[in-house]
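A single protein chain has been omitted; all remaining protein chains appear in their positions.
So, chain A:
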Amino acid sequence: MTIRTVNVATLKKVKNTVIGNPSAKSALAQDELFVATLVDCLNAPDHFDGPRGSQDDIRVEAAQIISSLSYGSPEALRSLLRADAHQAFLYAISRFDPSEPVALKSAFARALRTLASASAELVGPSQWGLKDDASAGRDDAKLALDYFFQVEVLDIYLPLLVDPSPQTSMSIAQLLGAALRTQNHRAAVAEWTPPADRSKEVRGRRRWEKPDTTVPGASGKQGGWAARTLTSLLRSRDSKVQEAALSALAALAKDNYEVAATLAKGIVDRSGVDSSSALSLALSLCKSRSTDVQLAASLCATHIIRASASNHHHPTPPDLASSLIVMHVMNRMIASPTESTQTRSKACFILNFLVMDEKELCQTAFDRGSLTKLATLVKSISPLEKATELDEDEPESLCCLREAALTAIAVLAIADDDTRRDITDNLRLIPILTAALAHPHTGVRYAACQCVRALSRSVAVARTSLVDSGLGSNLYQTFLKQDEDRRVTYAALTAVCNLVSEYSPLRQPFLDQGLVKRLSQLLRSGHAELRLNALWAIKNLVYRCSSGLKHSVVEEIGWKDLDRLLLDSDPGVQEQAFYIIRNFANCEEDIEMVFQEFGPEHLLDVLVLALESKNGDVVLQAAFTLSNLANGSTEYQEQILSHPRILKAVRSCLVDAPMEVRRAAVCCVLQLAGNNTWKLQKMHDAGIDSTLRHICEYTGTMSPSVASPHVMGLEREVKAKAREALNFIEHGPDMIVA
């Protein structure tokens, strides 16, 4: 449609055409001229037709249309962002005066919210399950999102959180709830203070004074201005406002220790009155009449509970009493067939967030029947036979529910053997998982792989259920699939990693079906997590395997590729690559092969780089590798000793390093010292013998803090070996001096 004149009537017509209608939105969004006109209306309505006094109406209608377009496709959003719609709104809001009509304020706040949340949905990370990996317009959205959380921009719209009209303040709370998804954005909002208070703080403080923690408005204290304001919004009577505030607090507290810890404690307000903490308010709202409020409250409580226990320096177990409240509500929703699909999906995910990676909580959930309820749920929505017709027509919401339930099951299964056994033996979920692996919806396949991965942690389970039922082999097919979504491949790969270890009955079948070829392919992937896990799988493969297998694996991968991985930018990848070489070089022939294939000079260069790495794990594996390589023939020992920097690197590993590394280094020295006398001069030149002497003579403990028995044992071993090596160096290996 071409719009000739722009006035309230024509805009209303457009509005009524686009709301709810995705194809109309796409069509309109392509009309760049019209979109630009709309954006102009926001701030300069006097350019357009209409009686005086209808200016605000035009602005409101334009805002409504833009909001509606944001609910459309990513292309529609991109077109809005390119027309700088978000900036136009921000400009307008910055010029609001106190007499601004409510209709205008709330329409603009809502539009800001829809733009921000649509952008966040596009950029990710997803808040509920796996989303489509669409990339159209993502860059524009990312820029816009970062812009939204700059201090100068927060200055414009955050104050609306205390606007007297609830629709306006609610929209801003909803904005935060939907758009706050990364740590730096969270930090920006948590630390934000109103400009007036900011200058007060700076003026009042002399340099040596500590920031005043009791002054309200002081940045970061009591969770910051945003957290405090949102907490007070929780006390509103309006359930929609409560819901919005809860979701904003949830987004703010997630993975954010400082904010969550403050929200979990009660605060003392200005008048010295003790008021309830945000956490306790959220927990009481878990029993609200409104299902949506219950969900929002549970999510909020969950994020506060988990984040407040995750202090880097001393993590504590999460608050059990609070967790039980949330668990109870979620269990009820999961088990109730009358709740809507969306509600049950969210309940599964919230349970997931609550217990993930916490063994005790997973156990508690299991004891409270969560697994049984989830299994019942999944079985109730799955057809008995694999009917492919049905799958095509399955509504998105049902797919999401299945994904949610399977994800929660996987999280519970990772924790505990009894849970895994329950899944396979009692609940008979294996056929469901098999069907899910082939489901058209990406999220469902991903979740199914996670379940198999969890199951594969038990050798017993792997031996029986995964093999007998064919689930293991189905998973393997998913793993092999070339055009699979890479996230699903990743999940399948993690399961395969577990299944190729020494005692796994699936190791040989996988090997027979092109495992190594597929792994080498993944080693060249552009995605770091695929490379890393492929390498991990290879490491598991060559650990204590036959020589023939070891050789064929390394040959399939290729020495050149292995070389590249030793120098990968990701230290995790480097560590695994060295581990593989270390395992490979366990006999004289293979040591020779390593030297031959890499070339001695190059090999030692790479080792030196690794020994000097900032990453402790890399250093450790490099030291072990060198230690093994030093066990080769005289020729190769000579090569090692001749390398200019290697001995220096070894020497620093003897002193300034964790005990494990020192042990590896001293073994290395012992190997090298063990044979010929002529090498000893080189060792002496590098200062190794004086270092060894120092180790032997040092009577105090070498480790900086109180050490565990394990470390003490290592220390003794290091000293003993150092003594032995020193003996060899000083007296030659043939004379053994006591």
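Here is the rule we go by: a residue touches a chain if its C-beta (ideal position, glycine included) is under 8 Å from a C-beta of that chain, and two chains touch if they have at least 3 such contacts; residues count from 1.
By definition in this document, contacts and distances are computed from a predicted model.
**Student:** Identify the UniProt protein name of the omitted chain, choosing among "AP complex subunit sigma", "Lish motif-containing protein", "Vacuolar protein sorting-associated protein 16 homolog" or "Protein TRANSPORT INHIBITOR RESPONSE 1".
**Tutor:** UniProt protein name of the non-displayed chain: "Lish motif-containing protein".
**Student:** Out of A:Thr10, A:Gln64 or A:Ser308, point to the residue that touches the absent chain in the complete complex.
**Tutor:** Reading the full complex, the residue touching the unseen chain is A:Gln64.
**Student:** Among A:Gln87, A:Ser239, A:Ser310 or A:Ser613, single out the residue that touches the unshown chain.
**Tutor:** A:Ser239
**Student:** So one chain is hidden, and I want to know which residue out of A:Asn7, A:Asn21, A:Thr376 or A:Asn586 touches that hidden chain in the complete assembly.
**Tutor:** In the complete complex, the chain left out is touched by residue A:Asn21.
**Student:** By the contact definition given up top, give the residues of chain A that touch the hidden chain.
**Tutor:** Interface residues of chain A facing the absent chain: 12, 15-16, 19-23, 64, 67-68, 71, 110, 238-240, 290, 392-396.
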